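The complex appears here minus one protein chain, its other protein chains still in place.
Labels for the chains are A, B and C, by order of writing; each one numbers its residues from 1.
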Amino acid sequence: MSGQEFVRIGKRLFSEGLVGGNFGNISLRANEGFYITRTGAYLDVPGTPVLVPLKGSAPAGASSEYRVHQAIYQKTGYKAVVHAHPAHAVAASVALSRIVPVDSEGEMLCPVIPVVGGAPGTDELAENVAKALEERPLVIARGHGTFAAADDLDHAYLLTSLAEHSCRVLAYSGFFGGCRR
Amino acid sequence: MSGQEFVRIGKRLFSEGLVGGNFGNISLRANEGFYITRTGAYLDVPGTPVLVPLKGSAPAGASSEYRVHQAIYQKTGYKAVVHAHPAHAVAASVALSRIVPVDSEGEMLCPVIPVVGGAPGTDELAENVAKALEERPLVIARGHGTFAAADDLDHAYLLTSLAEHSCRVLAYSGFFGGCRR
Amino acid sequence: MSGQEFVRIGKRLFSEGLVGGNFGNISLRANEGFYITRTGAYLDVPGTPVLVPLKGSAPAGASSEYRVHQAIYQKTGYKAVVHAHPAHAVAASVALSRIVPVDSEGEMLCPVIPVVGGAPGTDELAENVAKALEERPLVIARGHGTFAAADDLDHAYLLTSLAEHSCRVLAYSGFFGGCRR
Partner (left out) sequence: MSGQEFVRIGKRLFSEGLVGGNFGNISLRANEGFYITRTGAYLDVPGTPVLVPLKGSAPAGASSEYRVHQAIYQKTGYKAVVHAHPAHAVAASVALSRIVPVDSEGEMLCPVIPVVGGAPGTDELAENVAKALEERPLVIARGHGTFAAADDLDHAYLLTSLAEHSCRVLAYSGFFGGCRR
């Protein structure tokens, strides 16, 4: 596991502004479980990923968000997961109970983006996200961020980019935000 | 066809935030038809463009949006087309039936930006876009993205950049968006 | 005149999003007049600047905006001018007749940013901008862009960056934009 693919996808996520700081994490299914980015890693310089078993606790160094990834790989057949914190998608998840894109790509590829609850790091969040991904490849944890699942890292990144694009279009055209006060 | 020009323009589109993920596509007229970016390609690392004939179906690998480019080259004398998904321009096309820039460059270079309908990949979209470009070099497909046509790739990119700039100025100064709820 | 300083400042303007496409231009006073970026140049790869005399017409290749720069060097003692199109500053100039920053840096360095009229390329714009710069180092041409003058290119760039920052703070905190419809 060289991690070169993690670097390539991490740099794309960073340069598009889909993550900032050391937020977000990436994983890829392996024979023996899945590889995930390290806890606290910057996704554009992620270092060596950590191998986590499909069940049970993770070794030291794995992202603290490993439970969500583990639950996804247990419940679905997906091979790659990208978790990011794109600001418009997070804002949409705070303002709306479910997100219905009005741009063409959103309408085609994710006509409804479900919003689920659960605090970061909890089994509740892991279950809610994995359950939602059994039906659709993209979900937003309310106030937290996107989880996108696919057969490879590129497609999980692309769903993440799409989620933010769809939410930017919704925000700019006035479907949420604006005048709460 | 080395594709170096596609890389140069693709990188500019990406670094300005006019496209994200693998959205958007670029084409250049040739003697035998036109070269277009590959389906699913990232515009900043587009790989080798695909030659598409001026009539009839495209070879495998060509962007699925080739029908629009083909219709443009059939109906007009333009030599280059850039299709992008700039978020403020897409939002403006959702909120407004036609776009009238209030910034100086928009007023000079594209005083009216028409908005046309049609689902991505359909002949309807291809016809609507090509027809609009017979009158003006820039059009927005509603909820989808910009199509800009010019004599070279640089000028098609510049019209794309201008479209987003004009729509950002409209959005920030309150001409659309804001308070739909 | 190597133009290395133009490249350095041009790249900073571009990477901060203060210009897009081939908009904006930069000039530096010389013994015999002033050096200005070429017409149509991308500011991040500007090529060799063109020497323009302090009076009279410019040689082919000079930015079409040279009249404004010429008027500034005639009327003031400044040595460097940066003209850019930052989107929030342009939007503020459309929405407000003069701009009063509410951030600390704006309050200290440009407590009032005047907005002047005049179409791009006209003597009217050149006179209005130069006249405003006799009193303050920063002005916005309505719907067009910023003109900042200083003793060197760095400080002219910094005033440009400040103008956009101040206008972003005004926009985000609700002083303009929002609810025109």
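Rule of thumb we're sticking to: contacts are C-beta pairs under 8 Å (C-beta built on N, C-alpha and C of every residue); 3 or more make two chains touch, one makes a residue touch a chain.
Please read all numbers here as calculations on a predicted model, not as lab measurements.
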Given C:Ser57, C:Gln74, C:Thr122 or C:Ser173, the residue that touches the chain left out of view is C:Ser173
Per the whole complex, from A:His69, A:His144 or A:His165 the residue touching the absent chain is A:His144
In the full complex, subunit C touches the hidden chain through residues 12, 15-17, 102-105, 107-108, 154, 157-158, 161-162, 164-165, 168-169, 171-176, 178-179
Had the left-out chain been drawn, it would touch subunit A at residues 14, 17, 20-23, 42, 85, 87-88, 90-92, 94-95, 119-120, 141, 143-145, 171, 176-181
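In this text, only the chains that are shown with their structure count from here on.
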For the copies subunit B and subunit C, the interface residues, called same if over half of the numbers are used by both and different if under half, are different
Most remote chain w.r.t. Subunit C, using mean C-alpha positions, is A
When centres are defined as mean Cα positions, the distance from subunit A to subunit C in whole Å is 41
In subunit C, the residues touching two or more other chains are 178-179
